[in-house]
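Note that one protein chain of the assembly has been removed; the remaining protein chains are unaltered in position.
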Amino acid sequence: MLKEITITVNGQQHTLEVEPRLLLVHMIREVLNLTGTHIGCDTSSCGACTILLDGKSIKSCTVLAVQANGKSITTIEGVAQDNQLSPLQEGFKENHGLHCGFCTPGMILRATELLAQNPNPTEDEIRWGIAGNLCRCTGYNNIVKAIQYAGAKIRGEELPSTEPEFV
Amino acid sequence: MGHSLKRKEDARFIQGKGRYVDDVKLPGMLYMDIVRSPYAYAKIKNINIDEAMKVPGVVAVVTGRDLEKYNLHWMPTLMSDTQMVLPTDTVMYQAQEVAAVIATSKYAARDGREAVRVEYEPMKPVIDPYKSLDPDAPVLRTDKEGKKDNHIWNWKVGDKQKTDDVFAKAEVVVKEQMHIPRIHVASIETCGCVADYDKVNNHLTMYMTTQAPHAIRTVIALVAGHVGLTEEKIRVISPDIGGGFGGKVPVYPGYVIAIAVSFLVGKPVKWIEDRSENLQADSFARDYHITAEMAGTKDGKILATRFKVLADHGYTDASANPSKFPTGMFSIATGSYDYDATYMECDAVYTNKPPGGVAYRCSFRVTEAVHAIERITDRFALEIGKDPAELRLQNFIKKEDFPWKSPTGWIYDSGDYHKGLLKAMDTVDYHQLRAEQAEKRKRGELMGIGLSTFTEVVGAGPSKDFDILGIKMFDSAEIRVHPTGKAIARFGTKSQGQGHETTYAQIIAEELGIPAENIQIEEGDTDTAPYGLGTYASRSTPTAGAAAAVASRKLRDKARKIAAYLLEVSEDDLEWEPGKFFVKGAPEKSKTIQEIVFASYTNHPPGMEAGFEATHYYDPPNLTFPSGAYICVVDIDKETGAIHVRRFVAIDDCGNIINPMIVQGQVHGGLTQGIAPAMYEELIYDEAGNILNGTFMDYLVPTAVESPKWETGHTVTPSPHHPIGAKGVGESPTVGAPPAIANAIVDALSPYGITHLDIPITPFKVWKALKEKGAI
Partner (left out) sequence: MIPQSFQYESPGSLAEAISMLQQYGEDAKILSGGHSLIPMMKLRFATPEYLIDINNIPGLSYIREENGVLKIGGLTREAELEHSDLLKQHFPIFADVTKLIADPQVRNMGTIGGNLAHGDAANDHPAVMMALHATVVATGPEGEREIPIDEFFYGFYMTALQHGDILTEIRIPMPPPGTGSAYHKMERKVGDYATAGVAVQITIGDNGVVTAAGIGLTNVNPVPLRAARSEQALIGKPLTEETINEAALYASEDCNPSSDLRGSEEYKRSIVATLVKRMIHQAVNRANNS
């Protein structure tokens, strides 16, 4: 039996008829064709599917589309405003925070909430804060750096150097 | 060169505009899901598809019997072994493909899969590779005529007699048995494809997660040529790849089934595997059981090594090695040390486990080799009571001795091992750490310092030695410069995150003086890119990168001719500086590369071909030999066994560096993939062949919390034979990190008589070892 739901996605309202079992991630990817949200696992472990649901970062593979009825979601496609990259998008690009890019949308959305709650996190808080997002490529050093950079940008402070540091 | 240019490819990835295989959606596309075997070894008695066919949306269920009609039920592996696409009567490992359900949606396909009923008659599997050689072990590959045992091949290298003699006379001999565990590349994107067969034009477009699109096109033609799919009718497109690491080199049955189904129904078919399918069925890496021995003198001179390997290949030899190298480059196991006696032997066996043996971020078995030599070197140091750093400095091949011929025949092109290790020691203040350790030991606290000073061998490879399925392992670049001076360059390799779009552009920019931002790089479409063997084994910079440099130089030669013509001087009177030719002694008389290119289309010298394009297939004269010196410091909680990596310093030498930021990023990533098998990851099977940790809940990929803050640096010893002196770096850290970590942990535990622990070294393993030694 199909259910009618109304969801605001990246500022745009959609009314859809969906199967109750439709996972939110599939609604985003398959129904709305927003393919920036990825799927990396089947046990809610990897965070590649992370989006914001009413501002909270969640794993969209473990939420039903019907649960998002009446709510508003942000996917990676909705992060840049008026063609202006968000501080995190800029941070990832400037600090080589991505290689293959598959984990990146989830990382950025997770970090968006992290910085919203705590714009000046310690390195430890950042690492624990992205513990639900696996990246197989970067070794995380530069993801941490990217988030620190974005934090500085949000705080309006001088931006840290984006040059690689070598011993 | 040497400039940390920000990556050109990032703009799309950070805005969700990457295009991965699962993002491909074609009109009328069908979805495929796969029924898999719950048993490691069983006869298939019956496959009942009736209920599945009743599921709304299901259009077909395909079994081995269906494929058999078209002779598509078997395929070759890259090692010229054979592998079932779908079984007709027997399953050989758990999670093996048994049937494919095709439906109009992903959801219907999964419902259909649940409704397929398969009746099995389980048989007793062979899981332990040692037992697979028992005389009474059941012969698994009954499909191979005349096969009487589970032995695949035997390989040996070195001088047995000489080595045995040295061992017999040596003052000190040490020996350890080690297992390099079966692991998985676990790229965050799993594997998948969209097979799109166009009946009218008899043409297949295959979008797939592959690191080697051209080689795959050839393999498809070999498998399906007899049904009319010949190579010119096949286009393989490898779009953005969400991490490959060697796991996206093989041809998996799912790809072939998708092609077969698309061919039969004439519609596009998408197959995307789940993570658990990926972990449980796709190619594993490593799984070498190694007996390592070292002989030397009491004062620390290494005299000889001996390695005996048992390689568990699972159901078929589906590793991805160059044809002549069934153990890959394992023979690099003599390491960075100067001695001349070694003997190595390897036996490969079949078991009822998934096939594989891929070069996971590793130039074909170098990880196994480096682990063996670096661990046994530490074991030797421990035996004679010498500091492992001192012992290494004593035995290193000296800088002036390069090129150096190893006892197994490799010609190490260049290196400065002393410099690298001294830099690493300096960075961590090695002697201070040892003093701290001595203090802690008095108090019974566990602190360890581990080293790994490895030599890598990458860039396969010289075509006289290296081929895959007979295709020589060159790689290619094609550069086209447009009249306005902007360029597009295409390559036979395929980035999976390595940043080719940036690095290749930088190489061409360096050689031709066209700004990197004006050079578009394309890979992964076999219709447009020149033939190449793909990206794995750190070969892209050594081969395709070199091809880019050589092709650029061809263009520069042409540019010189055009400039001479335009400036009305002789070619010899011209001098090059990046971006322009000028007349010697009269620098105001010059032509920029853009002017020259424009002239090549509008005003080229009579008799010269118009245009500004060059292609080069680069066949390297030798491999390159990157090296590294890594130091790891750990603190261990005695009561729980918990291991804290306090510091990890990696000094790499990959020759000249094109983009330091990208090189460093590769090192960071590889280090995390090094700590993974050292402390967390292993595919574990029980005696019945059931995988015990086939999901991300239990297959423990490190997060940002487990991954330490890496400290990296480099020394630069250019490759003498590579056009730009680069050596390739992608896998050094994956190769070098595990022994540094293992050595550090064993160093911490050594006061209690512990001389070796197999990776992954978990808190539980540490605790158990301490308990057994009565330390707690």
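In this document, chain identifiers A and B correspond to the written order of the chains, with residue numbering beginning at 1 in each.
As a convention for this text, a contact is a pair of C-beta atoms (placed from the backbone, for glycine too) under 8 Å apart; a residue touches a chain by one contact, two chains touch by 3 or more.
In this text the structure is predicted, and so the values were computed from the model without any measurement.
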By the document's own contact criterion, which visible chains does the hidden chain reach in the full complex? A, B
Of B:Y93, B:Y197, B:F648 or B:Y680, which residue touches the hidden chain? B:Y680
Could you tell which one of A:T37, A:S57 or A:T138 touches the chain left off the display? A:S57
Taking the full complex into account, what residues of chain B touch the chain not shown? 106-107, 110-111, 114, 274, 276, 639-642, 680, 684, 692-693, 697-698, 700, 702-703, 705-706, 762-764, 767-768, 771
Give me the chain A residues in contact with the hidden chain, please. 1, 3, 19-21, 23, 42-45, 47, 50, 53, 56-59, 61-64, 66-67, 69, 110, 113-114, 117, 128-129, 131-133
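Everything below uses one rule, namely that only the chains that are shown with their structure count from here on.
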Would you pull the chain B residues touching chain A in the complex into a rising list? 4, 6-7, 9-20, 22-23, 25, 106-107, 185-190, 240-243, 245, 274-276, 427, 496-499, 649, 651, 660-662, 664-673, 695-697, 701, 703-705, 707, 709-714
Taking the touch rule as given, give the residues of chain A at its contact with chain B in the complex, in rising order. 19, 21-22, 26, 29-30, 33-43, 45-46, 48, 75-77, 79-80, 85, 89, 92-94, 96, 98-105, 108, 123, 126-128, 130-144, 162-164, 166-167
